[in-house]
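Please read through the structure below; I'll follow up with questions.
Yeah, one chain of the complex is gone here, protein chain that is, but the others are all in their spots.
Right after this comes chain A.
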Amino acid sequence: MEKQTKTTRFCLICNYVSRIIEPLTSRCTKFRFKPLPDEVQLEKLGQICASEQVLCSQEAMKAIILHTEGDLRKAITYLQSAQKLQSDDGISLEEIKEIAGVIPESSITTLLSTSSSGSFEKLQQAVKEVLLEGFPAAQILNQVFDKAIQDQELTDKQKSKIMEKMAVIDKRLCDGADEHLQIMDLFTVIMDQVTRQP
């Protein structure tokens, strides 16, 4: 890098600056790109909708932004896909959820309520159903996480136990472990935590 400065400038792009070694970062000027704020994304999507003549309600756009978590490319891909799939009356919320692969709220609630009922057989059945619907385990993990963290009834200690397990499961899923077994593992831990008397 130092040798060629006369003729060449380098432009490095990465997701995490912490993963680039120190000698490299110290030779570069750093620019940090923060996740895009919702208003900016909303504006951009609106702009695209206007120029492509797509019917998309404000709610639908907000749903896109919510599910893409600050990833504008994803948001635009979703918008385009939704436009191609849409029925005549514009893009609906359901379509966006389907494209984003979001699991319906009801399924997650069922899973959690069965695990608090304490019946292992019912839990096994419920987990099987959700996986057979084709929902990816990582998505289940994501949504259960959101739900569990906002749960009012769980104590902090219970939550931390569950979160710890979630971290383990996430790692295992990344390593390519079997989804059914891992999700069962997670919910049995939740079941233990919820049903155990304090």
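Note that a residue touches a chain if its C-beta (ideal position, glycine included) is under 8 Å from a C-beta of that chain, and two chains touch if they have at least 3 such contacts; residues count from 1.
Here is the rule we go by: contacts and distances are computed from a predicted model.
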Absent chain [UniProt protein name; select from "Replication factor C subunit 3", "RILP-like protein 2", "DNA polymerase delta subunit 3" or "pantothenate kinase"]: "Replication factor C subunit 3"
Touch criterion as defined above, residue of A:25, A:57 or A:77 at the omitted chain: A:77
Sole residue of A:65, A:91, A:137 or A:162 that reaches the chain not shown, by the stated touch rule: A:137
Those residues of chain A which, in the complete complex, touch the missing chain: 68, 71, 73-74, 77, 80-81, 84-85, 98-101, 118, 120, 124, 131-139, 169, 172-182, 184-185, 188-189, 191-192
